[in-house]
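Report on one structure; see the data block that follows.
Apart from one protein chain that is not included, each protein chain of the complex appears where it belongs.
Letters A and B mark the chains as written, and numbering starts fresh at 1 in each.
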Amino acid sequence: MAYKTEDLWQVFETVRERGVRVHCLTNSVAQNFTANVMLACNIVPSMTSSHDEIPIFTAGVDGLLINLGTLDGKRRHGIRLALDVAVERSIPVVLDPVKVDRSSIRLEFAQDILKQNISILKANSAELDSLKLCVGAQTLVARTGVEDFVLGKDEAWLVRNGHPFMDKVTAVGCALGGVLAGFAAVEPDKELAVLAGLAIYGVCGELAAANANGPGSFAPAFIDSIYGLNADQFGQHVKLDIIKNKSGELAG
Amino acid sequence: MAYKTEDLWQVFETVRERGVRVHCLTNSVAQNFTANVMLACNIVPSMTSSHDEIPIFTAGVDGLLINLGTLDGKRRHGIRLALDVAVERSIPVVLDPVKVDRSSIRLEFAQDILKQNISILKANSAELDSLKLCVGAQTLVARTGVEDFVLGKDEAWLVRNGHPFMDKVTAVGCALGGVLAGFAAVEPDKELAVLAGLAIYGVCGELAAANANGPGSFAPAFIDSIYGLNADQFGQHVKLDIIKNKSGELAG
Partner (left out) sequence: MAYKTEDLWQVFETVRERGVRVHCLTNSVAQNFTANVMLACNIVPSMTSSHDEIPIFTAGVDGLLINLGTLDGKRRHGIRLALDVAVERSIPVVLDPVKVDRSSIRLEFAQDILKQNISILKANSAELDSLKLCVGAQTLVARTGVEDFVLGKDEAWLVRNGHPFMDKVTAVGCALGGVLAGFAAVEPDKELAVLAGLAIYGVCGELAAANANGPGSFAPAFIDSIYGLNADQFGQHVKLDIIKNKSGELAG
């Protein structure tokens, strides 16, 4: 299906109007920035990783983010508790397998939970190389990088937005996982939800960089851009391309 | 007692001049922003939640903040260790029962520690509804919201300051708990200390929003406003009202 700019924008509008809740099991480095990016989208985050509380909180949210940064045994167990509830409730689950290529423990854990119903796998190229044999048909893959690549049902897509400052601020990538979970919570077509999230994120990165003196001032400007983005700005900046060859072999 | 603007301002001046220490047992999402807001007031935070270290640090501070966000069994035990020292030393203790209305574990724990000598309970409307039957005479209640409500000894008060961006930045509410603990550390009249803290917080929210492009740039501007606030700005912006009917039944 060929999505239009208006389709992508509508997903964001729906998130803004409706307001959704996402529980985030994410690393301690990323928690604060992730929460602020999500709030700017009108996605309300909760972040407890207490085993007592995970089932209670996961029972009340519209989506779940699982991020494998700074992972220990306690959090691995907490992730399983949350997944059980999320799968039973059929809410979207986003997996961000941070640095899975550098830690065999994370790799084994990610491979194992991919057998469950992970809706969306957001990973960079190195992480995805480690995992791609484990990704089932139920999981939509979004590969992030200078250009973001999404392998959809009938087409593959490139989102050509973004800015290098996005790699110079910690947690920008992690926060995207929370945004995708919120977008997928309002849009049952995961492919559309993910493309909308990636495109809005990339466009806001460009707009923020234009107002920044470096990665320090980029971070608050990025949150401002997400909060203030309007349909015209989005339409002018979004660069979404269809890749004919769905196999994922990309030129360039 | 009818407090004047000058009385409120004097509390802040005393904190700035004297410099106080507050130990914060708070959630990991809020730690960094809380510390920076407190430092901007000249309140020096410590934040260890190691059981070994909590008694040592609590023995050397002028106030204690207990925040129930991202609560687990280990932190519950740590909170009890800190409370023991704080009660023995008679330093002010602020309780922020974050999302107690959404977690029965937090609710039971909050109800239990409210039997101890909690000086100030800072909560939003939903949190307070869950707890109000457990609040004893020793605890001053500050209900935060679009308007902040304080149930004092002879009067009830409304602080009509603030800005919607304060709800769009994570930890703004949590950091207020640290500020109130610092204010109560220098001002034995808890009612005055809490009103001063709420009013200065709300005024700085307004001043910061006037210089912000969204919630991203609001966060650093808010810290700048607290750091730079002067008596004239405060006097021009503060909106403190007495409610005649002390029962707390508020019109509007």
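Note that contacts are C-beta pairs under 8 Å (C-beta built on N, C-alpha and C of every residue); 3 or more make two chains touch, one makes a residue touch a chain.
Because the structure is predicted, anything quoted here is derived from the model rather than measured.
Within the complete assembly, A:T70 is the residue of A:T70, A:Q138 or A:Q236 that touches the hidden chain. The missing chain, though absent from the display, is touched by one residue of B:T14, B:S49, B:S103 or B:T144; that residue is B:S49.
Considering the full assembly, A:V169 is the residue among A:V150, A:V169 or A:I243 that touches the omitted chain. Summarising the interface, subunit A meets the missing chain with residues 27-30, 32-33, 69-73, 99, 102-106, 168-171, 212-217, 219-220. Mapped onto subunit B, the footprint of the missing chain covers residues 28, 31-32, 35-36, 39-40, 45-53, 56-57, 60, 219-225, 227-228.
Operating definition for what follows: only the chains that are shown with their structure count from here on.
A straight line joining the Cα centres of subunit A and subunit B is 34 Å long.
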